[in-house]
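Below: one structure in structure tokens.
A single protein chain has been removed from this complex, and every other one stays in its place.
By letter and in written order, the chains are A, B and C; residue numbering begins at 1 in each of them.
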Amino acid sequence: MSNQITGWTRDQMAARAAAELHDGYYANLGIGIPTLVANHIAPDIDITLQSENGMLGLGPFPDEIDVDADIINAGKQTITELPRTSYCSSADSFGMIRGGHIQLSVLGAMEVAENGDLANWMVPGKMVKGPGGAMDLVAGVKRIIVLMDHVSKNGTPKFRKSCTLPLTGTNVVDMIISNLAVFERPDRQSPFVLRELAPGATREAIAALTEAHYLEELS
Amino acid sequence: MSNQITGWTRDQMAARAAAELHDGYYANLGIGIPTLVANHIAPDIDITLQSENGMLGLGPFPDEIDVDADIINAGKQTITELPRTSYCSSADSFGMIRGGHIQLSVLGAMEVAENGDLANWMVPGKMVKGPGGAMDLVAGVKRIIVLMDHVSKNGTPKFRKSCTLPLTGTNVVDMIISNLAVFERPDRQSPFVLRELAPGATREAIAALTEAHYLEELS
Amino acid sequence: MASKIYPDAASALDGLLFNGMSIAAGGFGLCGIPETLIDALVAAGTKDITAVSNNAGVDDFGLGKLLDRRQIRKMISSYVGENKEFERQFLAGELEIEFSPQGTLAERMRAGGAGIPGFYTRTGVGTALAEGKPTMDFEGETFVLERGIVTDIAIVKAWKADPFGNLMFRKSARNFNPMVATCGRITIAEAEEIVSPGELEPDLIHTPSVFVQRVILATCNEKRIEKMTVSDRETLS
Partner (left out) sequence: MASKIYPDAASALDGLLFNGMSIAAGGFGLCGIPETLIDALVAAGTKDITAVSNNAGVDDFGLGKLLDRRQIRKMISSYVGENKEFERQFLAGELEIEFSPQGTLAERMRAGGAGIPGFYTRTGVGTALAEGKPTMDFEGETFVLERGIVTDIAIVKAWKADPFGNLMFRKSARNFNPMVATCGRITIAEAEEIVSPGELEPDLIHTPSVFVQRVILATCNEKRIEKMTVSDRETLS
């Protein structure tokens, strides 16, 4: 069914997430699609990107000649410094995260539950690689946005009544941007609300492709 | 009775404490007589002095022209740097102390109990000024040496069965150097042993001026 | 770029002050204290402050200025011994004091800033300062639970700041400032010098910009010395 809906591309999803960044924010972008968010930050706002391996103020990828093995992000990619950049230890870096000093994190997900539970660290049937910094990020960052496909490759809804996979955190998700729709909630006591539909997506289609209970307030 | 015994001077007490410093030690010297210990460190051993306000590698007092308000020790005295000096935050400084990385601390005391309890932060009848770093030092530093007069000004023994004053720490003292004698114990499960007598002090005099139970092994 | 620099201390505190608020302040003794911001707090006249600071200044300097105007209701400190007015107000029951061992206080501010609500320490176990606090045994030894501290605002003294809010401290004036900078919901830094973007080497920044919301150029840098000791006296001792 989702195959018949045009939906949003990965870049469009990233651009939608970028619209949630406000001037002066400190933000942490996860590996994968969330990394693309950096390409869509509005030119008139000032954002500082944090990487949990101890770098604050991430610059773009370097020219080949400027590659420095000692300048990497949490995805272990070579990057560059900016005039604002500072380095710190991993303990201090997670002090920022756990202490609520990072305003926003954008992460991928395998499942999100209607109560905001998130599962994104154990791939079913695969070797467990470990949570990395994902559990710390969802527990510490003030606002968590999930970017994910609306359904899994075999068509199973990923926004569910409850997660079937091992959790990364309980009641931690504030916003879901899928390739078909945007769900949001004003606080972590409230249910999610369907806010936006991707091109071709209808209320009925989203209802059919979503297991979670949610409200509707389309603008 | 103690008036009739010559005993040790403050400088001699400090010198005796300095003999407990071994090559390579990191040590913290308290305010008052313990500060004098620095003047008696043997020239052939290498000691690094730590100050809990975040300075490691304390130098001597400065020449008047070199006084820098930003270089002070925990006694708030102006001091100087050495080639080895480093600064850190108070949290990191007490990480050194609490984490057992400082080998030795020399402190003053109002009372020591035979089980090693120490009282040195509340002066009876006076306004409570607070413990400063004393509780952290006795709880964290591996070996605690107390420098104190053997009896109080009114003649009361300061090495007691149990402390009458509010405690700074429980079972924390390893060695007592008074103006009349030296007591030591091999570990914190053992009783104190009288090891040395000051000039003019006799076993009987010490027994009469000490309330605590102790063993005797004079060399 | 959104600069965090404010024109002066009054504007940097604007909108943040209210009676009954909590304020963490950097400094050890009179070393590394935010002199400029303390003067602005005096001028603002904010009352019933809970002040978290290792010391309470002296009678006419540091937090002593706020005590002198009776702006502080409660101090959380490790040592307050240098202040006569403090003693008078405390004995008169006008001022509350919560003592924390110095290292515990430093760690409590770091913990608060790092999202750690409580930690166990050996420090203070068996003393009056551990009374009423939960304990736990680890490998046969008893430790006491101490709580993280978060305050409404935090004020620090830096040596150098850039417009992003990155800070460097100078020598033993660093002391409590780095933890204080992390434990305020809003942190205001006064710096002896404000440098251009990119002038601070990324490896050498002590407090990363994320912890600092507002920056001013410090206009009070008296740096009063509490105990002047020089080598002549040392030789005499």
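Here is the rule we use: a residue touches a chain if its C-beta (ideal position, glycine included) is under 8 Å from a C-beta of that chain, and two chains touch if they have at least 3 such contacts.
Remember, it's a predicted structure, so these values are computed and weren't measured experimentally.
Contact with the chain not shown here comes from a single listed residue; of A:30, A:54 or A:157, that residue is A:54. Check A:7, A:34, A:133 or A:157 against the missing chain and you find that the one touching it is A:133. For the chain missing from the display, the contacting residue among B:7, B:75, B:116 or B:140 is B:140, taking the whole complex into account. For the chain missing from the display, the contacting residue among A:8, A:25, A:87 or A:214 is A:87, taking the whole complex into account. Although one chain is hidden here, its contacts on chain A can still be listed: residues 36, 39, 51-55, 60-64, 67-79, 81, 87-91, 93-94, 97-98, 117, 127-136, 139-140, 166-170.
Mapped onto chain B, contacts with the missing chain fall at residues 23-24, 26, 46, 48, 50, 56-57, 81, 83-88, 92, 94-102, 140. Mapped onto chain C, contacts with the missing chain fall at residues 107, 111, 114-122, 136, 138-139, 141, 143, 147, 168-171, 174, 202-204.
As a convention for this text, only the chains that are shown with their structure count from here on.
Using the mean of the Cα atoms as each chain's centre, the chain most removed from chain B is A. Across the structure, the highest number of inter-chain C-beta contacts is found for B-C. Chain C has its Cα centroid 36 Å from the Cα centroid of chain A.
Shared interface positions of chain C, i.e. residues touching 2 or more other chains, are given as 110.
Within chain A, no positions touching two or more other chains are listed.
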